[in-house]
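A single protein chain has been omitted; all remaining protein chains appear in their positions.
Going in written order, the chains are labelled A and B, and every chain counts its residues from 1.
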Amino acid sequence: MVDITPRAADAIAPAEVPDVELYHPHSWWTTYVFSQDAKVIAIQYAGTAMAIGMVALVLSWLMRLQLGFPGTFDFITPEAYYQFVTMHGMIMVIYLLTALFLGGFGNYLIPLMVGARDMVFPYVNMLSYWIYLLAVLVLVASFFAPGGPTGAGWTLYPPQAILSGTPGGQQAGILLMLASLILFIIGFTMGGLNYVVTVLQGRTRGMTLMRMPLTVWGIFTATVMALLAFPALFVACVMMLFDRLLGTSFFMPALVEMGEQLSYGGGSPILFQHLFWFFGHPEVYIVALPAFGIVSDLISTHARKNIFGYRMMVWAIVGIGALSFIVWAHHMYVSGMHPWFGFFFATTTLIIAIPTAIKVYNWVLTLWRGDIHLTIPMLFALAFIVTFVNGGLTGLFLGNVVVDVPLSDTMFVVAHFHMVMGVAPIMVVFGAIYHWYPKITGRMFSEWMGQFHFWVTFVGAYAIFFPMHYVGLVGVPRRYPELGETAFIPDSVHTLNAFITVAALIVGFAQLVFLFNMLWSLRYGRDAGGNPWRATSLEWQTPTTPPPHGNWGKQVPLVYRWAYDYSVPGAPQDFIAQNDPWPGKAAPA
Amino acid sequence: MAIALVLVLVVVGSVLFHALSPWWWTPIASNWDYIDHTLVITFWITGVVFAAVVLFMAYCVWRFRHKEGSKAHYEPESKRLETWLTVVTGIGVAAMLAPGLYVWSQFITVPDDATDVEVIAQQWQWSYRLPGADGKLGTSDSRLISAENPLGVNPEDPNGQDDVVVEAADLHLPIGKPVKMLLRSIDVLHDFYVPEFRAKMDMIPGSVTYFWFTPTRTGSFEVLCAELCGTGHGFMRGVVAVDTEQDYQAWLQEQSTFAQLTAPEKVGAAEMVQP
Partner (left out) sequence: MSVVIVFILVIAGISFWWLAQQRLMSKPWLEPGAAGVLPGLESTGIPTAKLGLGVFLAVVGCLFALFASAYFMRMELSDWRAPPIPGVLWLNTAILILSSVALHVAVVAARRGQREMLRLALVTGGLTALAFLAGQLTAWRTLADGGYFLAGNPATSFFYLLTGMHALHIVGGLVALGWTTAGAWREGASARLGQRVELCAMYWHFLLLVWLALLVLLAGWANDFIDLCRQLLT
């Protein structure tokens, strides 16, 4: 039990903060389309990300149909299957999750949560979205290019990625993929500069770093990481483009393809893998850290309790962010790199489990002796913990170098990373959308549709990916369009595969309920009021809901406390907003 | 309320699934049962943590669910509890890492008496090369590959002349003798994967990778490619047969050497040279 000792003398009246120079839109186009308002950009980012995410969802159905019922669907040839695998993975990781967490939630929440009127460079922020959209369109164009999209797997390993044995390798597919990634990175860098500098510079008076909600901490740290990690992918893409178009041999060794000597020579495919995973591993945390931050706020708000061990949570986010740059080669234990690296990377990988575990403990301990409201966001937060713990623990198998040897490149890996960076962050995405929907739209979503969506998604996703670990344990390799007659694979595996496919289809269709709910409630949802969850952080304290351009009306809020003053002993309510000077002056009603 | 029940069911269901499911790894056929043991240790530790965390969560959700008039306890942090949990987690991690690293050091230390066996992958088939009577593999280079010399063996190298070449056919290995698999690809990345041996490693064009193992069980085992290598990846299969010494020698007698394959007209002469 900690006594709080508020210093009444410190309370001062909110000062009139000079209005910052804002871009004031003059037409419908500059208000809704070429908008420089971070909130509109956020919705554009989120809408585009979810639209392309739906494409990836449909691709996953096609893959699952092929795996569950091989030979039934003639149009899913091995070529098509690999194209689906590749595009599904790339879209989900980069164009959906990265764009949604940073471009979507980052844009909407950072300025509101730190008490700014907008991002610090609104024009660059707008450009960021349009370049992202262009990247998505280039990606989509590859579906219509001759030869179709690339089928090299989302890892795009050379030499196969640019050879004729891989779909799209000698056609436009791989070129469009690389071009799209390069565009994405340029666009992201523009947005990322905004998120970082806004957190550094745009915080309102009183908003010290240690008063920021963990959501901001998570997105901020993830953005810093992304700014440093994406250049690695950029370098890899540029060098691969050179190899493919200009005949250099950065990654291409001397090789004989289909009986024909190619003119390449001496290059190193491993070099690409190092560059790719130097980006690829931080990328996991680029998706995970915003999810960590957001889920902390969901749990705290809906359990009416401060997040347990806030300081430890902050340190863990920063620590994980830093450590994640020295674990990349755990994706390469069986790549043929020098075996001594295994010792180093297994150790760093398992060390990173410790701050991650602390975060899990603190989420669960926040529930302990809380006042838990089982709202839809809270349900999704709980589902996140279950799936994240599950996926995180299987990561200890794959991170521990020798245990990885039999499991790598099997369905165990597929199950692991879907659980930990597919299902778990998506649970947070849904929780966050339900949580902030009333702020974004001013209306409440339909509770029963939300319940339905939650139960089908949570139970269904667990039913898809938990058994999949065991398919991998049997030894079934990943990226096989069909298993055929393979002696060590019992027939029951095929039955299990069919079951997983059915579960995947059901979960997929349940997402339509979510989309319908979002659209239906926009019109018919009941009025939510400004702060329906009775939350403390600044975005719930805006004078109008939804917040207009500029967010705060005449004066930006003045911050008196951290973001987690829930159930403070002696307080008149079970929450005290960050801009509430209690007990200094104005005690809230 | 329902969520607390479902959380318990998730734990119970997961444990039951683990215990009752018929899906487990294939019986091992190599010396790497250490890997299996490490895996089992990891399963126990992670399983206990998973059950503990989720069950505790379920209890919290049930016990502290919102009731009219209830209020949350105010406790910003507890240094002691967090330190304690960190230390316990650290011990658990060390308990998994230590055996892992120990077995890894064995995995990368090839015994001196291991026989070299070269695996050559190409889209989408497996070939093999065994050192002949001299026990040494000849050098090779993918630039030497031609229709007559599909594996790119260096014809100038005397060590290579007696190498046994097994092109696009089954590999046989004698039981109980350690082998060092030298992995070479002539086109793209592949991965030589036999589930029963547990070990696997990517093959990289332009360099030679390796792993070692000792076959411990006779039988015929399927080879799969475990690194996406193009359209035919899923169909890139092969067979490794582990034989008794006698069967192995019988199989070896039927194979051709590199010298025989490149100079078919001199078959008779070459046979006379063989001991």
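Methods note: a contact is a pair of C-beta atoms (placed from the backbone, for glycine too) under 8 Å apart; a residue touches a chain by one contact, two chains touch by 3 or more.
Here the structure is a predicted model, which means the values were calculated and not measured.
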(message) Going by the contact rule already stated, which one of A:Phe143, A:Phe325 or A:Phe452 would touch the omitted chain in the full complex?
(response) A:Phe325
(message) Can you say which of A:Gly267, A:Pro339 or A:Gly508 touches the chain missing from this structure?
(response) A:Gly267
(message) Tell me which of A:Leu62, A:Ala135 or A:Leu227 is the one touching the absent chain.
(response) A:Leu227
(message) In the complete complex, the non-displayed chain touches which residues of chain A?
(response) 2, 4-7, 10-12, 120-121, 189, 192-193, 196-197, 200-211, 224, 227-228, 231-232, 234-235, 238-239, 242, 246-250, 265-268, 271, 274-275, 278, 306, 310-311, 314-315, 318, 322, 325-326, 558-562, 564-565, 581, 584
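We take it that only the chains that are shown with their structure count from here on.
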(message) Just the number, please: Cα centre separation of chain A and chain B in whole Å.
(response) 32
(request) Give every residue of chain A touching chain B within the complex, in rising order. (result) 1-2, 78-79, 82, 151-153, 157, 159-160, 163, 165-167, 169, 253-259, 261, 266-270, 303-306, 308-312, 334-336, 339-340, 342-343, 346-347, 350-351, 353-354, 357-358, 360-362, 364-365, 367-374, 379, 382, 385-386, 389-390, 393-394, 396-397, 400-403, 405-410, 458-459, 462, 466-467, 470-471, 473-475, 477, 479-484, 486-488, 490, 492-493, 496, 564, 566-569, 574
(request) Enumerate the contact residues on chain B facing chain A in the complex. (result) 1, 3, 6-7, 10, 14, 17, 21-26, 32, 34-35, 38-39, 42, 45-46, 49-50, 53-54, 56-57, 60-61, 64-66, 70-78, 81-82, 85-86, 89-90, 93, 96-97, 100-101, 103-105, 107-108, 122-123, 141-143, 145, 147, 152, 183, 185-189, 191, 193, 195-196, 198-207, 209, 220-222, 224-235, 237
